[in-house]
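This report refers to the structure that appears directly beneath it.
A single protein chain has been removed from this complex, and every other one stays in its place.
To keep things simple, chains are lettered A and B as they appear, and every chain counts its residues starting from 1.
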Amino acid sequence: MRTHPTLPERDNAAAALPRRPRRGLLSELALRPSLYLMVLPGVLFFLIFNYLPMVGLGIAFVDYSPIAPFFGLGSRFVGLENFRFFFTSNEWIRVTLNTFYLNALFISSGLIAQMLLAVGLSETRLQGLKRVSQTLMFLPNFISWTVVSVFSIALFSTKEGLINKLLLMFGGKAVNFYQTASVWPGLLVALRLWKGAGFGTVIYLSTIAGISHEVYEAATIDGASRMGRVRYVTLPLLKTTTAILLIMSIGGIFSGDFGMIYALIGDNPMLRTTTDVIDTYVYRALRLNNDYGMSAAVGLFQSIMGFVFVVCANAVAKKLDPDSALF
Amino acid sequence: MTKPACGLCVLLAASMLLAGFGGMASAEQPKQVTLEFLAPSPVSQVNDMDAVLAKVYEQTDPTLNVRINYTFTTFDDIGQKASLKMSSGEPLDFVFVAQWTTPSLAQMVSKGLLVNLDTYIESGEYPGLARYFSGDLRGNNAVTDASGETHLYALPFTNAYSGGGAIYYRKDLADKYGIEIKDYDSLTAFFDQILENEPGMAPFSFLGSNDSINGTITDLYRADPITSQHNSVMVSDVSIVIGEDGKAYASRQVFPELDPEYWSRLPDYRKAEDPLLSYKLAREWYVKGYLENDLLSQKDYEGQFMSGRAASFPRAADTYMDTVSRLKAAIPDAELGLFMTELGIRHGVDKASGSDFRAWNFGAIPTTSKNIDRVVGFLNWIFEDPANHDLLELGVEGKHWVAVGEHQYAYPEGVDLNQNYNFYGYVLTWNPLLARDHADTPAFISEIYQKMRDPNFYYKRVDAGFTFVTDAIKTEVAKINDLKSMKRAVENGVVEDFEGEMSKIQAQYEAAGYWIVVEEMERQFNEFLLANPYAGQ
Partner (left out) sequence: MRRESAADRATVAGFTLVCAVFALVCLAPLWVALVASFSNEYALIRSGYQLWINQFDLTSYRLIFSGSDDVLRAYGVTILTTALGVGATLLLTAMTAFPLSLRTMRGRGAIAFFAYFTMLFNGGLVPNYILTVRFLRLKNNLLVLIIPAALNAYNLFLMRNYFTTLPESLAESARIDGAGDLRIFRSIALPLSKPILATIGLFAAMGYWNEWYRALLYIDRRNMFTLQFLIMKLQQQVDFLTSSMNPQARQSLGNIPVPTIGIRLATAMVSIGPIVLLYPFLQRYFIGGILIGSVKG
């Protein structure tokens, strides 16, 4: 390898390529049929398992009946009626903002922690410790939120909770966690990091594992310190991975993590101001009179909002670095 | 099932098949069909079901010639699974429904998914159904359909007309402090002793993550059973009272006691009370420490009791036998006490406890079924003869159970309960007239059960038989359902300034369109009263 080591080499390689003349898709197909044959099964898969059922999006506009023909779309058409319960409520702006805010916290803290831990692991030289600690970090991912909630009660309970016992021991005042809304965004972030950050490192670790040793060696020969290697070699190479993970999660930024919030907080009216998200709102509103059309309507709203944000994020990414864009 | 038993089944089935093809079938025997039954079950398989069904087929083959294929699913998914099966056209002939399934019984009826059973029962051809689904049970479990007519669309399966509201407590501790719990004062005295002498034990634990306790506390507080003038009721978050003119008034206030119009229509004994009584009592219990500090997130109140961290908890009396055995297993030297909160049962007074005679579990035939007549015929067979009913509910007599008198049963000597037939009657067979209790049930509990099964013991709640049709206002209903749990903090005494909180909640309800729901409720209820006038019960 003769390229300059501190730069990701593919940039040079790409620059060295002669520009191909632009051809039409059909002639391209004829020239490299194997490529298109390779994507064909995947495309068909998406078509059958994802696009065909999308006719169901239309359920948001009907008064759904299970025995109506054509996937239920034959039910009575009601226009935007199913959207009314959400958009005429006092809550929709608050829960939408909460959803966005909490998810933004989760996504950003998650990516930073994952990156930090992955770099940390890759820099650790004690092989045994590295392996063991990485495996340990993995484990919380397998604990369901309901089990986490069992623990969180043991931690946060007013009288018996570990945290309050410690607070009292050090002369502090006990916090009534289950009646104090303001502490919960922080608690949720912490619990989520505990549960997911270790597992999330896998993606970064695999990216780091893909970095050639020679790049590091060359950097070391150039006199880069450990920190320098991290800053000038590892982190830049994690940029596209981060961008792609970020854009993909932005698509879901309007979908609240119902499983987590419902398990940890349940339907506690005193914590609503900070923890109520779109999905918990919809659950409460529709649990007694479950209406398929109405929940489909909110789902469609979440998808469209996510879509708008993703397209914007992707456009920004494309401008900054074409490799970081999703599509 | 053990291997030999399985072989026996195959033999039985084979011989029956042979008999069928051997020309022994009478001329009227119809072609055999398999009926698909879908029900929730706490176990993934019913032990020995094939043996019991083989016995059933012995009797039903000449006339019905059906095979029953039971699919068991979970409680959370039964409604969804049923409606998916209907929408995909999979065969489905009998399905479990309830108010609490999604979609609910009322929703299924309004979408035309269920067969109207009235026409069958009234035809006279199904005497078994007509006999056991009559009177209060039939009328009050009818559901209003899309055309505005009210019919029985699902068979109600219940063993009693109420669960029998009660508080279970640690009798050994009450004895230790020399307290006999018989009324509000002795109950709170017991709580005080617990607070004082039993560190780490809450006096009372309940499902605060879901329930409100102020109503129960107030019922306890009112010592005397009331046997008339039960003219108010709460339906779907709206409080209704029937005035002297026989017309319904629906409170404009979420906390109805704050609405003077509502208050003025209540009977005198209520008007003599402080309107905020129930909220003040709940607050008092919370402040004194009778209720748990973090009650709003309490999900496992029973675990608290069974582990000795709570001295009492509320639960229906019909679980007595079970609760006794669990407490014995958990804390061997503990003793269980039962204190009825339902005043009618506690004092043995008729017409002091109310019931809407509505079952908690139902079974229905989907309109998509191709075998409706056969299913109705099979259901009728179950109720044609108590022996048929017992066969399905308890299994083969002598093998799975033995009769003890007319209303009790016991297990035969040496039966392994883990392997015994364990069908759950609430999906097919439960009926107040046919219920049997285990022979070990103590006499005082049996007496309570007898009352719970006697329709004449209860007064008929004013909303019995009423269905609130929400199709036209489902937007508002959804918005209000969202606010429901806001009330819980007030109703459980957690909020100090509960009066301020109440007006805040009222404002939120009004903004969500509460009055639209209230007016619709009032209109529908008055329409209902025309056919079912209030009789002063």
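One rule holds for everything that comes next: contacts are C-beta pairs under 8 Å (C-beta built on N, C-alpha and C of every residue); 3 or more make two chains touch, one makes a residue touch a chain.
As the structure is a computational prediction, the values presented were derived from the model and not from experiment.
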Missing chain touches which shown chains?
A, B
Could you tell me which of A:L80, A:L139, A:L168 or A:L235 touches the chain that is not displayed?
A:L139
Out of B:E302, B:D463, B:E476 or B:E522, only one touches the absent chain, namely B:E302
Which chain B residues would touch the chain omitted from the figure, given the whole complex?
42-45, 71, 73-77, 80-81, 84, 87-90, 163, 207, 300, 302-304, 306-309, 316, 318-319, 321-322, 325-326, 329-331, 360, 417-418, 422, 424-426
Residue list for chain A contacting the dropped chain reads 1, 8-10, 13-14, 16-17, 20, 23-25, 28, 32, 34-36, 38-39, 41-43, 45-46, 48-57, 59, 64, 66, 71-72, 116-117, 119-126, 129-140, 142-144, 146-147, 150-151, 154, 160, 194, 197-198, 202-203, 205-214, 220-221, 223, 225-227, 230, 237, 240-241, 244, 248, 251-252, 292, 296, 299, 303, 306-307, 310, 323, 326-327
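The rule we apply is simple: only the chains that are shown with their structure count from here on.
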Can you name the residues of chain B that touch chain A in the complex?
79, 83-84, 86-87, 102-104, 107, 111-113, 209-210, 236, 293-294, 296-297, 299, 367-368, 470, 474-479, 481-482, 484-489, 494, 508, 511-513
Quick check: in the complex, which residue numbers of chain A touch chain B?
65-67, 71-72, 81, 84-85, 88-91, 153, 157-159, 176, 178-179, 265-270, 272, 281, 284-291, 294
